[in-house]
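I have a structure here, written as structure tokens, and I will follow up with some questions on it.
Heads up, one of the protein chains got dropped from this complex, but the rest are sitting where they should.
Letters are used for the chains, namely A, B and C, taken in the order the chains are written, and counting of residues starts over at 1 for each.
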Amino acid sequence: MDVGLLGQFVVNGMMLGMMYALVAVGFTLFFGVLDVIKFSHGDVLMVGTFAGFSTYLGMTAIGIDNAFIQLVGVLVIAVGSMAILGAIIARYLVLPLKSAPPLNTLLVTLMLGTVLREAIRLFYPDGSNPKHFPSLLPTESWSLGSFTLRADSVILLIGGLLVIIGVNVLINRTRLGLAIRAVAQDEETAKCMGINFKMIVLLTFALGSGVAAFAGVMNGLYYNEINFGMGLLLGVIGFSAAIVGGLGNIYGAILGGFLFAGLQTLGAVALPFASAYKDVFAFAVVIAIIAWRPTGLIAEKTSERV
Amino acid sequence: MAQQQETVLAFRELTRRFGGVVALNKFDMELTNGQILGLIGPNGSGKTTSFNVLTGIYEANGGSIEFLGQDITSWPAQKVYEAGVARTFQRSRLCLELSIFDNIMIGNHKRLDQGLLFNIFKRKALREQIRENHEEARKLLKIFDPALADKMFDPVGSLRMIDRRRIEICRALISHPRLLLLDEPSAGMTHEETRELMDDILEVREMIDGLSIILVEHEMGMIERVTDKCIVLNFGQKICEGAYRDVASDKLVQEAYLGGE
Amino acid sequence: MTQSFKDKAVIVLLAAAAAAFTITFIAIEEQAEIFALILFAAALVFAGAKFGFTRSIAQSLSRNERLMNVAVIAATLVVIFWFREDHFPLLMIATVMLYVIACCGLNMQFGYTGVVNFAGAAFFGVGCYTAAVLGDTSIPLLLVIILGGVIAAIVGSVLIIPVLRTRGHYAAVVTIAFGLLFRTFLEVNDTLGGPQGLGVSGMNLFGWDFNNNIEITENIELSFYLNYVILALVMVILTFVLMRRIERSWIGLNFDAVRLDETAAACFGINIKRWKIVAFTLGNFLAGTAGALYAMMLGFIAPSNFAFSDSLILVSIVLLGGMGSLWGTILAAGLVVLLPEKLQVIQEYRFLIYAVVMILILLFRPQGILPRGLRAYIPGWRG
């Protein structure tokens, strides 16, 4: 395989991995503060993308056609509205079930995912068909042999990276992050220290959902196509990535995301048998990794006292 | 009283590390038949760790454990229990959703018929076994609190802390162990309750032939009253051993507790 | 004396009411009637709880378990007999029963033992495919049903190592990944029919072809689905007996101990691995047997029946009914299978409504419709 082609696969894989990682970060944040899995995460991403898309349509309709302003508008509305939606979900669906079996939360949020998905399909104009998401980024491209690099891909990669770094800084360097980490460590102690537990949970869900909306818009800008079912698989993969990396750990989520993308790319291009088996391959490897490292690659800290 | 001298349990240079922290450092210890040993020391000195290594929850990094003449170092928890070691936990670990009877029967595991076919098909024999064990558990529980014995099918989650402690001890005793490990039984209880509980334990000891007990405890009154011998741990190391009165007056021990130089 | 008579009267009346309700629920087609009936039932349940009837009824039931079991079977037979000539209601009843069996399998796994399984549909599917492949051979079909379970258990053994090593959400991902992998594999691999699916021969018991209508007289022709319903009912009863016996034995206690506190269980000699393997294998076995008969009844299977969403349906039945609760599972299976069907009238909106209903139930009744009670080793006996 020539170098250009290899480079192309690497760039594609990184793009994919970045999106998985952004979704996985959300899972890991929610799990960190509340030990719950919010399975509607992928569908929140989808709703966020549609919110962004609607913003674009609205701005075009009122005559704003500067791509940069449009992009900012799309991002602000998508991220902002999903942050609110995430907090609402936490407030009315996740927190009330805190003392119920953890599987209940999983199921409730799964059902919420169905509600969101079906709602978009049924109530968004022509929602059951794919939509053309505009290219709001410069589309210049550089070619080198079989390697094509587009400006928008580079910007998206950098953007994704900045968001991940931003989340990381937020968690590790700010007062809010400190509070989130305190709640993640030990809810009771955090409460004793005067941290508003509920507020922190809501903020964390807002943060995670906002990141998901960003990933959704990124998805739309990259693939130029969005549809009501886009969140489902992305959610499952993001969840798997968070698990493989190790729940409750942002680096684990990133690692898991890129690993999964790598496996899929590898499965599609490098396997000796038909590429259709690539998902079989990726999931088999996931099972094997979990069998090998039962608490994820970057192990979750267990503080169980005996 | 020749039997009294038989060694039940012996640690030889038992060592356990967590990362860089040495939780147990070459711990030597011996316990004879029927003896009650008090294990004391500040928080984090390795008392509970020694229980966990002994019962197979943690693996030893060095040294050996001998129980009734057998080397049981690194045995899994299940095998240690089969050999006759039963314990309670620092934080009560009962199954709160289950009934009192269920919880006590968990402790009786080795004396119950666990065959798949027996349990599914030999219902009559199983019912007989259930009735017999129920009677036995009732008797045992009655020693601690007659009122509890009438609530055998109530969920444990509905009970007070002291009742939960009692049930935990019954769970450990029902299988007639040779060695009982009590991890801070007084935690979360008043002095009066603690005293009551300890009296009950002493009463039970008379019923089970040759039962030895290791007691981890902060409540020194209790240690003083019931133990035959004490061992003081500090930073995973044994710093003193002997009767409570001698130990209490030891300078090293006082330093360890007060943290002074 | 009067107490016991009252108990018995309550049980008989309750069974009669349940049969009547089920018949009406299955029979009505009008949207308004369906909603009215659901609201009526909800109001009844609510009122019962409010005025304490539920409690006294529950006590009556637990005092007379045997009678209750007989009454439920009798009520089921009444419902089946009522619809003896109607294919579709019988198909739905049989479907509910087979889902009950599969969900009992899941209950054994995570209701009792705490081993999560999000690949229930995959193991159900292994049973289906076993029936499809072995149905044309000379192996007796009753044996094929058992083999469906055995092969599901064997396929499940692939997952034993990761399942034993993981807990909670990590174990969930293992089974989710397996479920996705299973379906993709079936689609990509053509040896088992590929995405187009496979035809399955119908059940045939000692020359009795289950796929023929039963002609009694010239005017009375019973639906061929009656055959399947009866066989499914027998299987449900066997499964129920097995589940009950396991629950009310030392094994059930071991399962609970493993679920609630692995460390404590290990300290009292309970072999965590052994009981997890037993529960996982038995659960998959049950799902497999249900799948095998399901495939014979439907006559056709394809990979898209065994998607992740189908596994979730099984999980939601277990949660909705109440973890480990057998009666709850039966009730929830009826609800989850029949409700979307009943909602066909609202067509493309039905999943939206269905999901909203599920969320509401879980929010207001997180422990399930009929939470599992404390273990009663011997019915009615409290020492």
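Heads up, the rule we're going with is that a contact is a pair of C-beta atoms (placed from the backbone, for glycine too) under 8 Å apart; a residue touches a chain by one contact, two chains touch by 3 or more.
Basically, contacts and distances are computed from a predicted model.
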item	value
Options "Zn-ribbon domain-containing OB-fold protein", "Branched-chain amino acid ABC transporter substrate-binding protein", "Acyl-CoA dehydrogenase family protein" or "NADH-quinone oxidoreductase subunit K": UniProt name of the undisplayed chain	"Branched-chain amino acid ABC transporter substrate-binding protein"
Chains shown that the absent chain touches, full complex	A, C
Option from C:L192, C:A302, C:V356 or C:A376 whose C-beta touches the chain left out	C:A302
Residue of A:F39, A:Y56, A:F205 or A:Y222 in touch with the missing chain, whole complex considered	A:Y222
Of A:S153, A:S209 or A:T295, the residue in touch with the unshown chain	A:S153
Hidden-chain contact residue, picked from the options C:G127, C:G156, C:G179 or C:G197	C:G197
Interface with the undisplayed chain - residues on subunit A	5, 8-9, 12-13, 15-16, 118, 121, 126, 128-132, 141, 143, 146, 148, 150, 153, 219, 222-225, 227, 229-230, 232-234, 264-265, 268-269, 274-276, 278-279
On subunit C, residues whose C-beta touches the chain left out of the figure	26-29, 83, 85-89, 91-92, 95, 184, 187-188, 194-197, 199, 294, 298-302, 304-305, 307, 341, 344, 347-348, 350-351
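Rule of thumb we're sticking to: only the chains that are shown with their structure count from here on.
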item	value
Which of B-C and A-C has more C-beta pairs touching across its chains	A-C
Inter-centroid spacing, subunit B versus subunit A (mean Cα positions, whole Å)	48
Distance from the mean Cα position of subunit C to that of subunit B, given in whole angstrom	43
Length of the line joining the C-alpha centres of subunit A and subunit C, rounded to whole Å	35
In subunit A, residues with contacts to at least two other chains	306
Sites on subunit B at which at least two other chains make contact	57, 89
Of subunit C, residues touching subunit B in the complex	242, 245-246, 249-251, 253-254, 256-257, 260-261, 263-271, 278, 374-378, 382-383
Residue ranges of subunit A in contact with subunit C within the complex	31, 37, 93, 96-97, 99-104, 106-108, 110-112, 114-115, 118-119, 122, 236, 239-240, 243-244, 247, 274, 276-277, 279-280, 283-284, 286-288, 290-291, 294-296, 304, 306
Subunit C-facing residues of subunit B, complex	55-57, 76-78, 81-82, 86-87, 89, 93-99, 101-102, 105-107, 109-110, 112-114, 116, 119-120, 123, 126-127, 130, 134, 138, 152-155, 171, 175
